[in-house]
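This structure is in structure tokens; I'll ask about it shortly.
A single protein chain has been omitted from the complex, and every remaining protein chain is retained in its original position.
To keep things simple, chains are lettered A and B as they appear, and every chain counts its residues starting from 1.
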Amino acid sequence: MPNFIMSYLNSKDAITPGAAGSQFWALIYVFVIFTGVSVAVMAMNWLERKALAHFQIRLGPMRVGPHGLLQPIADAIKLMLKEDIIPAEADQFVFWVAPMIGLLAAFAVYTVIPFGPSQAVSDMNIGILFMLGVSSLGVLGIVVAGWASNSHYPLIGALRSSAQMVSYEVAMGLAVVSAILMTSMNASGTGTLSMIGFVRAQQEQGVWFIFKFFPLGLIAFVIFAIAMVAETNRAPFDMAEAESELTAGYHTEYSGLRWSLFMLAEYAAMIAVSSIAVTLWLGGWMRPFPNLLNARTWDFIFSLFPALTFFGLAAIGIVGVVRMSSHSFFRIQRIGLAVFAAVLGFIALLLLVIAVAGRSADANVAASSASRFREGIDYVYWFVLKVAVFMYLFIWYRATWPRYRFDRLMRVGWKVLLPISLGVLIVTAIVGVIVS
Amino acid sequence: MNPGLNPGMVRDMAPVATPFFFYLLAGLAVAGGVLVITRRNAVHSALALIVTLLAVAGLYLMLFAPFVAGVQIIVYAGGIMVLFLFVIMLVNIERSSKDRRFNRMWPVGLAAACALLALFVSAFVKGKALFPDRMMSLPESSNTQQIATMLYGEAGKMGPYTFAFEIASLLLLVAILGAVIMTKKKI
Partner (left out) sequence: MVPITTFHYLVIAAALFVLGVIGVLTRRNVVIVLMSIELILNAVNLNLVAFSRMWGNLHGQVFAIFVTVDAAAEAAVGLGILIAFFRNRETINVDEIDLLKW
């Protein structure tokens, strides 16, 4: 095998491809993340329609696949085959480039998101600064899209949406600064801006930052959670793109594949800011209680969780198969759902084998590759689980709360969140100085 | 404890394939600059300026200045350019796209700029021997901490730029107040 492939795999310590200077593996990681995020966006699309439907006491898509599981694929095919309409008076080049700016800004954040202590594309020293900067580039995509459409509703929608995003960026940045402050409450008094450094700081200080200096960490987390919903233009802050208000706002004139690029950018941005919140406040890739319950049996029990999750999903699939009507009309759907449940069960068995193999390898060699593989899977699992909770919360907000009127929205951003986040920052600093 | 969590394995990152990236980023920056001053449409100019700003941020990363690069992206590309685009949309009137691009005095301006270019060229040619011919490599992992020490001082003393930092915050306050008051219809 060529050296540039094996030198990263054989390295003694676990470091990210960026730190190792290995461009090949960095590209592999980028490719894996891109594929994973695209699959996650499709799953999110399905989950949103089903969950919203069940909140509204209806069933949602049930026809396309068993329980609508193939609906996102049908949507993607439909959008690709739709006619690409460009308004005649629109600025052609800018109209074409606007979705790309939003997409680039949404996906570039994934460069710094750590799925594990060495499972990140690159651990930049200025990781959180990079994330704040790149997510503020997303505003440009929206402004330019609204202007390029050369029509009233998109322009007003774009101006409103970008004003909202810029306002909540300030509160988001201040909440992030108070989390950065908490990383410096260690022995040397030096904090860090790198994302992996954040999770290491939480591990060394033995507490997730959401619970640190209670209730300061919690308030900072809540401010970030509210601001991130406003940043991604989701309900209840979706005045700029709501169908009943502005006929879909800045992406009114976009059809087919271009519109799907906007939706891809929106869901990818949602997953990205949720990952940031998880890394900063909820302990990133750490399993619950890594310091308190650190015996080997507890390690083993917690490493069974991925397998248990997939067994649970497979069990839900089996229940769905059993409850489905045995009319011949539903035969294909029943078989499809049974196959899907079988695939989930197979993945669960695989994870069980990995967990057991990793444990028995632990007894012999300290850092054997099976044990490292099992730990890698565990880190990614806990991270994705926490982000999935946030995704469900996004859908729950959309189903439950009415929309904010635009001037009330701006009022909340400037007059409520900004003073509270400033206050939290000052009080955190004072408490930190007193405690140390 | 999980043995996979090794403490502090971030190495200093040296720039990779330096000449290729330098020429790419420099070419992007200069091309963006040319597009800024020659496009008829103001939004195209703004987009070209964004390209230039991002290329210059990349050049900062190659010069071992990650914090300045981050500040450049957040403040310039994410803040100032959004402001420019807002204002372009507010004042963009249709006839401006059919106006002439360059003003009445453009030969004089071009001559002055050429004189400036000649001055730069002569300064570079004559003064090239004065530069120490070294490129020191600044530590990148503690860049932010060192900038913080210069801005905030340490252990009870003021840093070299602490006073300027406070004045800068006053400057920003004055700018905010000025911009708000000037754009209100009735004060």
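Assume contacts are C-beta pairs under 8 Å (C-beta built on N, C-alpha and C of every residue); 3 or more make two chains touch, one makes a residue touch a chain.
A quick note: this is a predicted structure, and the numbers were derived from the prediction, not measured.
Note that the absent chain touches B when the full complex is taken as a whole.
Within chain B, the residues in touch with the undisplayed chain are 18-19, 22, 26, 29-30, 33-34, 36-37, 42, 45-46, 49, 52-53, 56, 59-60, 63-65, 67-68, 71-72, 75-76, 79-80, 83-84, 87-88, 90-91, 93, 96, 99-106, 108-110, 112-113, 116-117, 120, 124, 128, 131-136, 138, 143, 146-147, 150-151, 160-161, 164, 168, 171-172, 174-176, 178-180, 182-183, 185.
Assume only the chains that are shown with their structure count from here on.
Rounded to whole angstrom, the centroid-to-centroid distance between chain A and chain B, based on C-alpha atoms, equals 30 Å. Within the complex, the chain A residues that touch chain B are 13-15, 18-19, 21, 23, 91, 93-94, 97, 117-118, 123-126, 129-130, 132-134, 136-137, 139-140, 143-144, 147-148, 155, 159, 162, 166, 169, 190, 193-194, 196-197, 200, 203, 290, 294, 299, 366-367, 371-372, 375-376. Of all residues in chain B, only 1-7, 9-11, 13-14, 16, 41, 43-44, 47, 50, 66-67, 69-71, 73-74, 77-79, 81-82, 85-86, 89, 140-141, 143-145 touch chain A in the complex they form.
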